[in-house]
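The complex appears here minus one protein chain, its other protein chains still in place.
Take a look at chain A:
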Amino acid sequence: MTSTQQKIQPVEGLAKHSDEELAARAKAMESILVEKGIIGTDAIDYMSSVYENEVGPQLGAQVVAKAWTDPEFKARLLADATEACKELGFSGMQGEEMTALENTPDVHHLVVCTLCSCYPWPVLGLPPNWYKYPAYRARAVRDPRGVMKEFGLDLPESVEVRVWDSSAELRYFVLPMRPEGTEGWTEEQLAGLVTRDSMIGVGDVRHPEG
C-alpha cells in the first residue's frame, strides 16, 4: 500500500477494496464505454488535464487578490460572483452560479456540503479528499469552531461564524481578509498568500514574514 493510498482512505484501515481492485473495475468500465463509443482516451486526458493543470485554487487566489486591490471589482464580486469571475475567465461546471462570502473582523464564513461534496470547481478546482469524507461533512455544521481549530484557526467567540451548506446548485467560496503588512503588494504577490483552505473558510491566509 502506498502512502498516498493511506492518506485518502476515509477511515484508515477499513477500506474494503484495494487500489488494485478499484483500478481493475475502472478499466472494465472504461473498456465497455470505449467500445460503445461513449468515452475516448483523448477525452479522459483532456478533462483530467484541465483539473490537474489549469483549474484549481490558484484561480480563486487571483479573484481574491484582485478584490483586495480593486474596490470596484470587489463590489462586483460581492454583488454577483459568477459575473465577476467571468471577467477573469473563470466560469463553468459546478460553479454555474457562485457567491463570494466576505470575511470581516466580526464575521467568518465556512463552506460545506453535508449531503455530498458540492464545491466551486471554476475557482477552487476539484475538492480535496477531506472535504468529501464523512468527518468534515458531519462536523462542519455542528462543530465548526472545533474543525477550524484542527486547521489551525482559533477564532474568538466574539466573531460570528456563518456556515453555508451547499445543498443546491449554488456554489459558495470565501473572500478572506487581506493580511496586514501587505500595503503596496502587487496582485500577483497577494495571490501567493491566498490558500485553498482560506477560501473554504477552514484555514487562514498566509501572513507575510516578519
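Keep in mind that, in the parts below, a residue touches a chain if its C-beta (ideal position, glycine included) is under 8 Å from a C-beta of that chain, and two chains touch if they have at least 3 such contacts; residues count from 1.
Keep this in mind: contacts and distances are computed from a predicted model.
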In UniProt, the chain not displayed here, chosen among "NADH-quinone oxidoreductase subunit K", "Nitrile hydratase subunit beta", "Branched-chain amino acid ABC transporter permease" or "Peptide/nickel transport system substrate-binding protein", goes by "Nitrile hydratase subunit beta"
What residues on chain A make contact with the chain left out of this view?
4-5, 7-12, 14-17, 19-48, 50-52, 55-56, 91-97, 114-117, 122, 125-126, 128-130, 132-147, 150-151, 157-170, 202
